[in-house]
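Here it is: the structure, laid out below.
The complex is shown incomplete by one protein chain, all other protein chains being positioned as in the whole.
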Amino acid sequence: MKPGNEPGEDFDTRKVHGAIIREKSEPSEKFRAAPWWLKHGIYAPLAMWGIWYLIVASGGFRWDEYSEGYFRTFVPETTEETTPAPVSNDPKALIAEGETVYTAVCAACHQATGTGLPGAFPPLAGSDWVNGTEEKIILPVLHGLVGEIVVNGETWNGAMPAQGATLDDRKVAAVLSYIRSSWGNSAPPVTPESVTTLREKFKDHAPWTAADLEAALAE
Amino acid sequence: MFVAVTVILIVMLLGSVGALFAFSWAATHQQFENLEAAAESIFDADEPIGKPTDNFITDSHES
Partner (left out) sequence: MNPEKDQQHDPEAIEKSRQQRLEIDLAARWPVGIFIGSSIFWLLLGSALAIAASIKLHDPAFLAENPWLTFGRVRPAHLNIVAYGWLSTAGIGIGLWILSRLCRAPIRDNRSLTLAAALWNMGNAVGTWGILRGDSTAVEWLEYPTYAAPFLLVSFAFVMLESVGLIRRRPPGHIYISQWYIMAAFFWFPSLYFTAHGLLVLAPVQAPAQPPINWWFAHNALGLWFTPIGLGAAYYLIPKIIGRPIHSYYLSVIGFWSLAFFYAWNGMHHLIGGPFPAWLITASVVASIMMFIPVITVAINHHFTMVGHFKKTIYSPTLRFVVFGAMCYTLASFQGSTMAIRSLNGITHFTHYTIAHAHLGAYGFATMVFFGSIYYIMPRLLEREWPSRFLIRIHFWSCAIGFIAYFIFLSWGGILQGIEMNQKETPFLEIVALTMPYLKLRTVAGSLMTLGHLAFAVSFCWMIISHRASTGEPTLFSKRIPNPDPIS
């Protein structure tokens, strides 16, 4: 038997051999990596798809863009396809069209009754904004409205997204005419031409703040 | 609104930093080495590999 390093210590060769033999009886890899088909067949394709989808379906990473831009969401088309394109500029037709737009686009926040939601979304019924100058309501619809505003003496602090990209001039005029003649509001309807003029004048404007709006309307 | 953004940012930062810290701690403290021994670490002399354990402790005292 071989002596060990310390005086009095020696190896028991049988014990050492026994341990070695036991070790051999079970094949073991120190590092069992992930199977290749898992890496190449599942991890990699998923990662590639994920990066691609994240880039193409994020609506340009805009905070005010709800539509992902690449695929349509599975919602039956509402105003665009099902409503036949009207020719008449008659206010009544405009208002009727406006009601469809309102239900599809605005009612989610401002409610079907135009009362808004306390603490969240200002009312449109009896609102001094709605019944005031038409620029004050056209511009927020086109470009969005953020920050503190005062409506009927109450302060609201929210974020209204822009609808100018998805609503053409006629639809903007229609929905605003509808709002201005509903729930007790009685302000004159908005014409598509007014919307066109303002859209040209403030092309690509960022979402408005109350201060910006005042300044723009003062000119 | 700024309060909300600040709180969310703080939570996010704490979370991310915590996760990074945990991961790098694991890497530097040999947690990713000898993974086979790691898998076997739940066994010991009394409940070794190869012995099913849906029985309990004093079992071996009784015959």
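For clarity, chains are labelled A and B in written order, and residue numbers in each chain start from 1.
Keep this in mind: a residue touches a chain if its C-beta (ideal position, glycine included) is under 8 Å from a C-beta of that chain, and two chains touch if they have at least 3 such contacts.
Everything numeric in this text was worked out from a predicted model, so none of it was measured.
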By the document's own contact criterion, which visible chains does the hidden chain reach in the full complex?
A, B
Interface with the undisplayed chain - residues on chain A:
19, 22-23, 25-26, 31-35, 38, 42-43, 46-47, 49-50, 53-54, 57-69, 71, 73-76, 108-109, 117, 119-121, 157-159, 161
Touching the unshown chain, chain B contributes residues 1, 3-4, 7-8, 11, 14-15, 18-19, 22-23, 26, 31-32, 34-60, 62-63
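Definition applied: only the chains that are shown with their structure count from here on.
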Between chain A and chain B, the Cα-mean centres are separated in Å by 38
